[in-house]
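Only one protein chain is missing from this complex, and each of the others stays in its spot.
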Amino acid sequence: MAYSDKVIDHYENPRNVGTLDKSDPNVGTGLVGAPACGDVMRLQLKITDEGVIEDAKFKTFGCGSAIASSSLVTEWVKGKTVDQAMTISNKDVARELALPPVKIHCSVLAEDAIKAAIDDFKKKRQARQEQA
Amino acid sequence: MSKNGYLQIHDPLKPKGHAVGIDLGTTNSLVASVIQGKPRCLVTDEGERYLLPSVVHYGKDGGVVVGARAKRLAAEHPTDTIVSVKRFMGRSPEDAETRKLGAYKFASTGGKVVRFEVAGGQPVTPIEVSGEILRALKRRAETHFSAKVEQAVITVPAYFDDAQRQATKDAGRLAGLEVLRLLNEPTAAALAYGLDKGSQGTFAVYDLGGGTFDVSILKLVEGVFEVKSTGGDSALGGDDFDRAIAQRVLEAMGHTDSAPSVVAEVLAASRRAKESLTEAPEVELTVSGHQQVIRREDFEEWIRPFVQKTGVVCRRALKDAGVTAEELDGVILVGGATRVPAVRRYVAELFGREPLGDIDPDQVVALGAAVQADLLTNADRQDEVLLLDVIPLSLGLETMGGLVEKLIPRNSTIPTAAGQVFTTFKDGQTGLDVHVLQGERELVEDCRSLSRFTLSGIPPLPAGLARVEVRFQVDADGILAVTAKEQSTGVTQSITVKPSHGLTDEEIEQMLLDSIDHAEEDVQTRQLREQRVEAERVLMEAERQISENGGLLAEGERASIEAAMARVREVAKGNDSHQLKEAIHALDELSKPFVERVMNQALTKVVAGHSVEEF
Partner (left out) sequence: MKCWNCETDTSGSPFCPTCGKIAERPAGTSHFAIFDLPLAYDVDVPALEKQFRELSLRLHPDRFAQAEAKERRLSLEQTTALNEAYKTLREPTRRAFYLLKMYGVDLEREDTGTQKDMPFEFLEEVLDLRESLEDAMAAKDLEQARKMATDVEARRKAALTEAVDMLRSLERSPSDEAAVKKASHALGRVRYFTRFLEQVEAFEEEALS
């Protein structure tokens, strides 16, 4: 348990908490849950037409590790391209936050949330293209 | 099995002697034992009846006095006389509880453990002070049985944390007792009731002592006492009521930063006022020439926040137990502070029924402890009754920078265990920090740190491959052992960590050695010491009265009293405790008429609205 000093900070002062407009075509929403603890996490990404993530917001109801994990990934993804963001893995999150095995699922949740949000964005874009 | 550290030869044919139950209280302590099938509190040889005031006085000559005599010395020697030591057990100098109003002089040695500066030698720790109280109780029992007493069940508040329990156990060791079991006080009380009545059902035990509050919900069926839940506040008790009065009195006296002797005096007067208010609607408090009328109504207003705090704890305990107040079969009151009418009213209202109080709330815990001691040592009784207790506070580990992961939730029946697997985060990492915590909050800083250690010797492996299982085992005393095992390579390493209360094992060992010397001091010397302290007190009191109220002395009285005083001084230099006792008695008798006149005059003055000038 090599503790990261930043971790507690992510829990006590989480970054990027909030909501983006779900109906905005450039916003992708990811929603994931963890039955192990009954927690839910919503992650939203605002992505430019060029595929760059310009904003990220999250709302997590859960334990400290889940909050810290989602706060951390919103910081990481900003400015990244969609493809870069897809490569973030739960292992990176777990390592950064020094999560013990029992809390690994929190980092998995964060990874899944990014993927789900990007997925949602892609679906929206596809639907738009099909309409056009 | 000797837990005392010195050799004992076990002879199965030799009777084990008497096992006793001890209620080590904040204000008073008691010792009880089962005699001819019935638990009974043992009476002291000093005419103090059941209650031994939990007060320890350290004299200039290194002598130690315990009990009522020590209590009488508290006003004269406030910082050399330790009262309410239980409040400090297992606590650090920084704890909020440690800093409450009180007449103590702390040694500034730093470190995690409280030490009191006292006369006659090195600063003493709360464990040593409690050890003295336990030793006095042990002597009381030995006198009663005219035989050695070496085994005891000692009660602790259910809400005591691990450090407080360890400290209590160590105090027992210092007193030369094998601690058969630390028993939760509410459970002990229920045991005393249960056996008395042969009852079945679900009971709430409301225990408001001098310094601690506990509530437990118990279910009794076919001889098994199952504690369903427990809750409490180990820093809330009748002492807070005293302080509530004392603070108002000190304010009225215009004191902002009072000398310890004044504080001690005001606290003592406040306690008496509180006790009188149980019967009287108002009481006049007189201290150091200051007078103040305390009305019960006001008193109840001042203590309301404390009383209401107990209600929050009770409701939580009911919820944890999964029962409602209506489902209870009875409510048992324990602890001297439950004599306060406002407390009784509150409890009756809270649980919707009149509480039971037919066993003396002061004795009930010690009686229950005696029953448990008998159950643990008397094979014939083993099929009758069993206690299933719980841990009062959750146990967890620090999982990541400052957060706590609970492994064992509060109110788990003990013994209990839980495990958690950890892994390494860096390639080649060979050590792992483990931080064990106790408490209900999510942040490490809000919980109590029990132990922090590093598991070393993990084989160097890529990150995430090592598997370290950290296992908690809580035994039937509620004491925790933590074991860490590395299991990835089949190489197993175990560390068993005993949570500490700020003292190292070496320090405890040294205290143990010192205490053995001390314990072997013969009765004669002890009595002499006690008489010398008593002599000092009596002489001081006489001098004070003569200088303050010399005008009330009858003709020739001064000379005869002074002669008797000289005689006491003379004999005190010698080694005959019996002679000294007689000399003290003679002085007492001789000054009686004078003291009575002083009292009468004081009363007249009070009535006339004058005040006696402070000495």
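For this structure, a couple of remarks:
The first chain written gets the first letter, and so on, giving A and B; residue counts start at 1 in each chain.
Here is the rule we go by: contacts are C-beta pairs under 8 Å (C-beta built on N, C-alpha and C of every residue); 3 or more make two chains touch, one makes a residue touch a chain.
Since we're looking at a predicted model, the values are computed, not measured.
The chain not shown here is in contact, across the full complex, with A, B.
Only one residue from B:293, B:312 or B:554 touches the chain missing from this view: B:312. Annotation: of B:413, B:575 or B:600, B:413 touches the absent chain (contact as defined above).
Across B:224, B:293 or B:465, the single residue that touches the chain missing here is B:224. When you scan A:25, A:38 or A:79 for touch with the missing chain, the hit is A:38. Listed by residue number, the positions of chain B touching the unshown chain are 1, 180-181, 221-224, 226, 312, 315-316, 319, 375-377, 379, 382-383, 386-388, 412-417, 473, 475-476. Contacts to the hidden chain, counted on chain A, fall at residues 31-40, 42, 59, 61, 101-102, 104-105, 108-109, 112.
By definition in this document, only the chains that are shown with their structure count from here on.
Centre-to-centre separation of chain A and chain B, using mean CA positions: 53 Å. Interface residues of chain A, counted against chain B in their complex, comprise 1-8, 11, 63-65, 68, 95, 97-103. Taken in their complex, chain B has these residues touching chain A: 398-403, 405, 420-423, 425-426, 429, 432-435, 442, 463.
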